[in-house]
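Here the complex is missing one protein chain, while the rest keep their positions.
Letters A, B and C mark the chains as written, and numbering starts fresh at 1 in each.
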Amino acid sequence: MTMVRAASSRRSFLGHSYNLVGVAASLVILAWTLIAIFAPYIVPHPIGNIVDDDYFGPMRQGLWLGSDYLGRDMLSRVLMGARYTVGISLAAVSIACFSGVVLGMTAAVTGGWLDTCLSRFLDAMTSIPSKLFGLVVVAAVGSSIPVLILTLAVIYIPGAYRFTRALAVNINTMDFMTVARVRGESTVYLIGSEILPNIIRPVLADFGLRFVFIVLLLSGLSFLGLGLQPPLADWGALVRENIGGLPFAAPAVIVPSLAIASLTISINLLIDNLPQKIRDRNA
Amino acid sequence: MKSGVFNLVLKRLAVAAVTLLIVLFAVFFATSMLPGDTASMLLGQAATPEAVAGLREAMHLNDPAILRFLRWLLGLLHGDLGTSYANDMPVAALIGGRLLNTVKLAGITTLLSVPLALTLGITAAMLRGSLYDRTVTILSIGVISVPEFMVATLAVLVFAVYLKWLPALSSVNEAHSLADLVRIYAMPVITLIFVISAQMIRMTRAAVIETLSTPYVEMALLKGASRSRMVFRHALPNALGPIVNAVALSLSYLVGGVIIVETIFNYPGIAKLMVDAVATRDLPLIQSCAMIFCLGYLFLITAADIVAIMSNPRLR
Amino acid sequence: MTDKITNWTGADDAMVENAIRRGASRRELLKMLLAGGAAVAAGSMVLGRATQAVAATPVSGGNFKAAGWSSSTADTLDPAKASLSTDYVRCCSLYNRLTFLDKEGVTQMELAESFDSKDAKTWTVKLRKGVTFHDGKDLTADDVIFSLKRHLDKSVGSKVAKIAAQMTGFKALDKSTVEITLADPNADLPTILSLHHFLIVADGTTDFSKGNGTGAFVLETFEPGVRSVVTKNKNYWKSGKPYLDSFEFIAISDDSARVNALLSGDINLAAAINPRAMKLIAGQQGFELSKTTSGNYTDLNIRLDMDPGSKADFVAGMKYLVNREQIVKSALRGLGEIGNDQPVSPANIFHNADLKPKAFDPDKAKFHFQKAGLLGQSIPVVASDAATSSIDMAVIIQAAGADIGMKLDVQRVPSDGYWDNYWLKAPVHFGNINPRPTPDILFSLLYASNAPWNESQYKSEKFDKLLVEARGSLDQAKRKEIYGVMQTMVSEEAGTIIPAYISNVDALSSKVKGLEPNPLGGMMGYAMAEYLWLEA
């Protein structure tokens, strides 16, 4: 094969090709991740302290993002909010995807009654509206970070399961699966070493998408009064508690909305533009 | 061939019945975990132990919950949804009007969002990689990243408070003409379209793109078919399965997931009814609502399956 | 007693009225007020009042639509079961009480013509004649006895069973005279019977969904959790009333949605608006605010019989840690009055104005916490949306605690089930108490040793004795004195911290006339429907 000339907007780096949209998106995600990690050290004010006599205060020196409905510093709250939004969603999506993926692959590989039972049960779970489920859980056991994470995870397990199972069922029909079975391999090896590497890309894409849904559901739950213990707040809760500032275009409501949008849009764009390993060396 | 379809439908229905039963039991166990009962919830601050005991006695809540649940299930077999603990009205009467409202809202949203989403998804797939495609893709992501209550509140502020074009509340009782209907439903429907369309657009686009790369679409191209013929005659009928599946999943949200829209527009649907029922620990009402959500979901999923089967001669 | 706005004087009122006459725009006025240092809330408040000064005479007709803040399938038209504003508003439009409280907090006769007693133990109630129920039946003594006696029946599930328990004997002396015997003397009976639960229903009623009462309106539609519509009772016994042709009541639980519905013209009145929405309403033409400070309060309860409340120093420290000014300023946005840790509000004629609230003093608080050995320990504080503003208050107290090293762990719990599961039970928690017409009710319900809702498990024999003494006395001056002492006791000794009396603000279209504040709560003590009229 002859190299003619480089084409398209994709560039390459370290044996991967990527495009600029993907890079921009990952920079945004990286920025929020760093903020999530270092938030406690960079917030200008404790998030519970009232620093402004006014409420829904405008952006100004010292209160760079204005103040919230109680007169607390919005910048601090948004920075700390990143920690909870990213942290909780990440934990929840990890649990959801891990369980869903493992169950889905196991069901696909094992088949039979296990597959049927799991599929039926998780299908039934899907039919319960997620917000109502959240409502019942919190009414039953109260609201704390672990409960929140588990609730969100449980809500999204059936989806991850369905998705993975569909992919794994296809892989399961491949001859290399038969070869491995004839070799006498265990189920754990089959799902971990034979199936997983083949579905990891779509699973990661699904992971990202589900992350977005969880960020949004988290904000939806805060509307219904479930969420973090005050004065902590994730971005959704920040939007919610300051929604009264919307008529005044208060930064208190606009900024967290933009934060949610920037994170979710970036994740989606990154998924759509994941860097690709270049694998067309001359054969 | 015909009996094959019939058998498939029958099998689906059996599966649906099992799923429904699982859900009812799951909901029952979940609600029995909730602290308090209807008597203490109704009394609220006035719930002294004697008062609760008295009311519980009067409301016949002293039987074990499982017994009451099984009795309710038995009644269900005769088509009786039971009587609400909270206000002694037949559950059917409580649900009736509100279910109709939910169906209306869901129906109107469906009628508008499905064609919109399909059109956008299909056209984006046809013009894959174009500016239009990118715009649709990014907009659809953008739209899902805005929390629902934000969309709804913003819409109210703009259209009801400042422009005064539309009412802020969706008072179903005031719909006397088509114009009223449009005014009343405009905002909740727009909000819901925002919420559910994005996923449908994405899935439609993906499904169409996938079928567009099949050999039979290439064959159509080599027959000299136009782009639209390739899409509408060849790609779409075969992409129908995944598309209706995505549509069904999105629409299932409209049955029980619209609690926020119902709250903000004060629209009396059954999602809010269920929240009330949970708040008052009103077992028959909770169960009936859960059943409706489950049935709605199953109906959509089963309908999607059947459409997929009907559209695919290999499965017929 | 109502409309008391701190740091606002009559002179300011006059200035604003003058300004309006000069033709100043609302925005200019607002600016002027803000420059004067008043909170925005207070500012627009005054505006509403000033414009009302040029009021007109009532006109008949019109359909009135109002929105409360909560409703559910448990909505009821049974006065005994009525639990929320929504039920009160509906019931008040359909039924009448024997007595009611006017805006000054003075008991007035409604279905009763007179209440007489020599010993405050046996009461003779004469009923108004010529009053009929919606179904045409005449009001008789039997109806009254039935209505009051039901509260003693456990299976009714009455909200005031405890208060009603003191009525031990009922006798119909004739068709329109009832004799009520109390277990112990109570001079407040006429006032007690002005509570919304004591609305009079027809004898033998079991199905309350018809709303058959003697009230100003007749029920047309009632859908629990959705709405109610009532229409003018043409045979209403109060001549000329009601003015409205019909009255529709709904509930919009979302604060901003409720305000938006008012601003868009969907409803004429939005009850209990969020103080932060006042900026928005002030910026729009044709809307007014009505403020009521009626004695509703949210209190922080520290149970004295459990850790950490069993350590007196913890309670003392907490009382210093609560920054009452900041709570009124930031959490309530000025819509409240600083409280002095006792339940009798300035709206009540028995309020002890000499009792001063504790000043915010973190150093003293720290001293007490240190003494109690609790500094550095994490103390859970249970708050919920169920108790108005409790979460914001908790956060403010928490932040103050954090500054002196007192770790308060705010636990927000769902409002659903709060009263049953946390209130009265958690060691440190928030409560919310609705206005009650008499100190006697407040003290017997909340502070007597055997009180059903003894929020801090306060026990004092002296207090109990004083309570009985005041109750049985018909000497107003002496009662005021005793109640004054009791207020001081509660404030000093009980574990309930009452940082503020919360004002209620209803927002309404300027076309709605006749709305006056009432000590029993917003919307004219929930009985607004028969007094309002709509300006053409």
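One rule holds in what follows: a contact is a pair of C-beta atoms (placed from the backbone, for glycine too) under 8 Å apart; a residue touches a chain by one contact, two chains touch by 3 or more.
Going forward, contacts and distances are computed from a predicted model.
The unshown chain of the complex is recorded in UniProt as "ABC transporter ATP-binding protein", chosen from "ABC transporter ATP-binding protein", "Multiple resistance and pH regulation protein F", "Cytochrome c oxidase subunit I" or "Monovalent cation/H+ antiporter subunit D family protein".
In the full complex, the chain left out of view touches A, B.
Among the residues B:Thr48, B:Asn173 or B:Thr214, only B:Thr214 touches the chain that is left out of the figure. In the complete complex, the hidden chain is touched by one of B:Ser32, B:Asn173 or B:Ser311, namely B:Ser311.
Although one chain is not displayed, its contacts with subunit A can still be listed: residues 1-8, 10, 12, 17, 174-176, 178-179, 181-185, 194, 197-198, 200, 276, 278-281, 283. Where subunit B meets the omitted chain, the residues involved are 213-216, 218-226, 229, 233-234, 237-238, 311-314.
The definition used in the following text is that only the chains that are shown with their structure count from here on.
Contact topology of the protein chains: fully connected, every pair of chains touching. Set against the Cα centre of subunit B, the chain with the most distant centre is C. Separation between the centroids of subunit A and subunit C, computed from CA atoms only, is 45 Å.
Distance between chain centres (mean CA atoms), subunit B to subunit C: 40 Å. Computed centre separation for the pair subunit A/subunit B is 23 angstrom, with centres defined by C-alpha atoms.
Within subunit A, contacts with two or more other chains are made by residues 135, 139, 243, 246-247. Across the assembly, subunit B contributes 34-35, 153, 157, 161, 263, 278 as residues in contact with two or more other chains.
Residues 46, 48-50, 53, 55-56, 69-71, 135, 138-139, 142-143, 225-226, 229-231, 243-248 of subunit A touch subunit C in their complex.
On the side of subunit B, the complex with subunit C involves touching residues 34-36, 39-48, 50-51, 53-55, 57-58, 84, 86-87, 89, 94, 97-98, 153, 156-157, 160-161, 164, 166-169, 171, 173, 263-266, 268, 272-273, 276-280, 282, 285. Contact residues on subunit A toward subunit B in their complex (touch as defined above): 120-121, 123-132, 135-137, 139-141, 212, 216, 219-220, 223-224, 236, 239-240, 243, 246-247, 253, 257, 260-261, 263-265, 268-269, 272.
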